[in-house]
Structure formats: structure tokens, C-alpha cells
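Left out: one protein chain. Kept in place: all the others.
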Amino acid sequence: MSRLFSIAFERVHTVLRGAALLGIIALPACTERSNEPLLVAAAASLSGAMPDLTAAFEAETGYRVQMTTGASGQLAQQIREGAPIDVFLSADREWVERLSDDGRIVPGTIAVYARGRLVVFQSAASSLHMTRIAEIANPAIRRIAIANPETAPYGRAARQALETAGILRAVEARLVIAENVRQTVQYVETAGADLAFTSEALMAEGQGTWTEVPQELYDPLDQALGVVANRPNEEMARAFASFVLGQRGQEILLASGFTPPDGRI
Amino acid sequence: MTPRIAIDIEKNYGAFHLHVALTAEPGVLVLFGASGAGKTTILNAIAGLVRPDRGTIRVGEETWFSRGRPEPAIDVPARIRRVGYVMQDYALFPHMTALENVRFPLRRDPAGETTARTLLDRVSMGHLAERRPAQLSGGQQQRVAIARALAGNSRVLLLDEPFGALDAPVRERLQRDLRLLQRAMDLIIVLVTHRLEDAFAMGDVIAVLRAGSLEQVGPIADVFHRPATRGVAEIMGIRNLLRARVCAVAATTTLDWNGMTLEAPADPGLEAGAEVTAYVRPDDVKIVYPNRPISPQVAHNLLEATILASRQNASVRILRIKLPNESEIEVRFPALSYGEMTLEPGETVRVAIRREGIVLLGHLA
Partner (left out) sequence: MGSALRLSIQVTLTATIFAAVLGLILGRLLARREFLGKSLLETAVLLPLVLPPSVVGYYLLLGLGERNPLFSWTNVSLLFTWQGAAFASGVVALPLMVQASKAAIANVNPALENAARVLGAGEGEVFFRITLPLAKRGILAGVVLAAARAFGEFGATLMVAGSIPGRTQTVPLAIYDAVQAGRYGDANALVLLTTTLAFFSLLVVRQLERPRRPPNAIAPGTSPETGG
């Protein structure tokens, strides 16, 4: 029996050696075909809107879209490192413009597709009823979740709002840093944070109450997109960008909780 | 090819230095010595498993190993030398049956299985061919190992302590079979052992090794009777060596040692009138208390003796005594024994030589 095993192993060994060599050579070069689905990197605030956007786009054009989400800064970093992303939907302008400076964005494709709104989110079980930002300084609030200001535009905006309101120093020690705005919601729902600074566009899914943060406390979140350069699917990518900027796309974004690019309600 | 092994090798292992020069003809060469003397290293060098630092190994017309000479070095790999080698503990492959083990050197041979079965039959293991080593006794494993070593059809057979774990009847049978095999196939057998009885039972030529060098080489009877040095005699553990004639063979063997009668253990291989070499184990010579009854288990060979010399260390006392036939033998016992007796040189004592303490070493050539 073990002799059979040894003989079988000898054969398998030879086959495997060949297969391993083949495997290394064959891919990933093979995946660069132009009928591959489009890969769209979307800021976390678009988590609610993206499924609708991609479904509508696919229905209209027949092109398949895959998506990946995260903090805008993280996505930008991945693009810089060569991730196979075709379109980048950031939560601000800066990240897209920085990539463009590095030559990673097709010139002329940068456009603001929506304006995001910062909100404060509490869980349904919370007994706090907040109406004013200054109330955040209340010592009863022990943990405040914000997205990482270094990589998430909403996190940066949240920090700015706290500073402008004059309570940053008071609450700084109670800030809990999440990876992105979607995770801040999760921190409130299951991880024991009392409040989260997050995007209005994520409130359709959240279970709790939310309040808008007054616009004058932070710089507007002009969320911009760009088509990534040197990708085989540039045509499709442009089509997707146009779709997002077009009527149907804008309708979906509005319905999700974004406001139109110039801020008009 | 003239069958003959010529070795002249040196090897250093840290503090241990091995240097031997030997030849082995068809027949049995015994490598004799205590453990650590380098015997297994020599076998491994012949087999090609160990590379000496310097020297040559020639088998027949071929040079298997050469190093340290002006000519280019040679080291024929073990798998090409293909000597027959029965290692200590046999090294049978535990995941194969006896048959598969013996078949292993013949695996490319289409007639391999038949040859393997024939070999197993030859060592009387044919009926146990399908068993795994774990299911065989020590003696059976030994025989499978021998069959496997012979399967490669080499003229050279190396055996490392082959009789260690076996009881007397099994051992004797194996020794007989090996001698028959050697004659039938004109093998060169190199056998390693540290037991005198095995050396004598199997060997034609003996090479005595100590700490990596040869003390003496020669036909076995010669070395026994004329150990070149005290060292050789000590290594072989020979004390009280004697030559006697067999008077009668019955339930015991009656010997005539220079006119004195000795009762030795029965040996069916002996005939009355034959000359034998034997020795008396110093530990089996007992002093008899003058006033006490003697236990029947030791009351053999009761003799009067005179103490010639006495020496002692912390644990052991050694007496040199003279027996009625004017021969001298050594007696050993724990230092604290015989406390009431003085046992000084010059004294007369009665001794009992235990029958089993007389070891018969076989016939003279």
C-alpha cells in the first residue's frame, strides 16, 4: 500500500512540478483581457449607493462592474501601488488630484459627482438626545467614533467641525479612530461607541438616529471621481464615469442621501 | 575478478583517530574489539557510507576509494558498490514485508520476485515472506536481513554484530548457515563482533582493534594462542586459556588438561579424542570454605590449589593460583567476599571451577 503511495507520489510530484511552473507563468498576464468586469473603487460613504449604481449601469450597458470600498486615502494608495482599479470615486477632490499629479488619472476626467454631508449618528438604544454639536462635550459621552482623518475625508471634516465648534480639545481623548465612515457606524451599532461622525449617505442602513452637522463647521465635501490611467478598459471606465455624472446616476445618488455637486438641495 | 578487499584508511573523529590496513580474502575476516574501537566505521567505509580522510579501498581489480594521493581522488558511491551489508539492528524497512525487503535491491529485475523468494527459502524464511519486520522475531529479522544483503549478488558480505540479540540455539544455527553460504558462494565476509565466542565460531582470520588501530591480525587460532601483546589478550578477554583433549562426551564433556580432569558443559559437536581450546572464566572459580557444605550448583571440578599472588583494588580481588597440573589460572571475586579467610600467597585452598565457567572455543585447525 505504501509502495503504491510512493509510486503515486513520484508521479504526482512530477505533474505538480510542471503545474506549478505553468501556474506561475500563465497568470496573471491572462487576466488582462478587455471583457473583464470593470473594477470601481468607491469611498466608504458610497457603500449604500454603489450597489444601485452598478446594477443600473449594468442594466443599461450590459457591462459588469465589480466594486471595492474603503477610505479614500487607502484606495488612492492602492491605485498608486498598481491595483487594477479602473475608476476612482473619492470622498473629496484632494485624493483624486494627488493621483492626477502623479500621472495616475486620465487628464480631463476629474469631476465632482456629489456633495457629501457630515452627520452625527447615535444608536437607537441611546438615551442621549443631541440637538447641538456643543452637547458632544457632555462627559456622559465616553466614546466618539470618527474615520481616520489621515485617510478619510469625512474623518478630516469631523475633526475640523469639532475644532471649529471649539470642543476638540475637550473630546480628543474620547475619539475612537475607525478605518472608514462605514466602520464608524458599526462601532456605534456593536462596539460600544456612543456617537459616530459619518456620512448622511450611510444613514439609510443604520439603525439609530442622526443629526446633520452644520455646514459652516467644516469645508464642503466635494466628492470627485477620476478615470484611472493606463488601464485596458478605459472606454468602459469613461462610460461609467459619465453614467455617475449623468441623470440616472445623479438620481440614485440623491436618493441615497447625497446632495448635488454644487450643493443645491 | 580476483576477489579480495584491500583497505588502507585513516579517519579522524575529533579525538578519535582510526588508521587500519587490512586485506580480506574469500572466507571470514573478524573485526574484533570493544565498542568504539572503530569496527563499524571500517564496515561503513567499505560500503561507501563513510568517507575516510585518506587512503585507498580496492576490491579485486577496482579501486573504490582513493584520497590523498597525487592521482585524482576516487569515491565510488555506495549505490554502485552495492556490497551486502547486514547492519546492527538489521535496518529492515518497517513499511515493507520480508519479501519486499529482499526484493528491494532487485526492484528493476523482472525476475526479482522469484529470486527474492528463493533467497528467503534459502534462509528458511520462505513461509514468512508476507510478514512485516514488526511481526518477526529477532532471529527471523536477522535472516531476512541476510537474504536482503545477498540479493544484490555481491561477493562481499558485511555483518555488524549479527548475533547480538539472539539466543544460543538460534545463534549457532545462523553461524552454521553463514559458513555454508560463504562456502557455497565463495563470499568475502567481514564480520564485526565484540564477543569471543562468535569470533571463534565464525572466523578464519581475526583482526584485533583497539582505539582505532590494529593490534594484531592473523589466523584465529594463532592470535588466540599467541596474542602479540598483553593488550590483545586483554581485549579478547582471554584469561586462563588452555588446551585439552576430550576424553568423553556425554551429559558433560570430560576434558584432560595436562593430566588433570575437568568437567565442561556438553558440546554435541565434539568427539572423544579431539583437541580443544578453552578458557576458564576467572569469575567462575570459587574458593571453598573449609568448614561449610558446598552448594551442588558450584561443586564441580573441586581441586586443591596454591595461591601464588594476590592483588586488589576497591571493588575486585584477583588471585593467581596454581592447580594440581602445574597450570596457573586467575581467580576474580568481589573484594569483600571470603572475609573470614586470609587468602595470602603461599596458602593452600580448595577451589571449585564451575562447569559453565569453562568455555569451549572449538577445534584446533
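So that you can tell them apart, the chains are marked A and B in the order they are listed, and the count of residues begins at 1 in each.
One rule holds for everything that comes next: a contact is a pair of C-beta atoms (placed from the backbone, for glycine too) under 8 Å apart; a residue touches a chain by one contact, two chains touch by 3 or more.
Note that the structure is a prediction, hence the values are computed from the model and not measured.
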{"item": "From B:29, B:87 or B:321, residue that would touch the chain that is not displayed", "value": "B:87"}
{"item": "Option from A:205, A:219 or A:235 whose C-beta touches the chain left out", "value": "A:205"}
{"item": "Residue among B:27, B:138 or B:218 touching the omitted chain", "value": "B:138"}
{"item": "Hidden partner chain, residues of chain B it touches", "value": "47-49, 77-83, 85, 87-89, 91, 93-95, 104-105, 127-128, 132, 134-140, 148, 151-152, 167, 169-170, 173"}
{"item": "Chain A residues touching the omitted chain (full complex)", "value": "2-3, 5-6, 9-10, 13, 16-17, 19-20, 23, 27-29, 31, 37, 39, 47, 66-68, 70, 78, 81-84, 179-180, 182-183, 185-186, 189-190, 205-206"}
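FYI, only the chains that are shown with their structure count from here on.
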{"item": "Whole-Å separation of chain centres (CA-atom averages), chain A against chain B", "value": "84"}
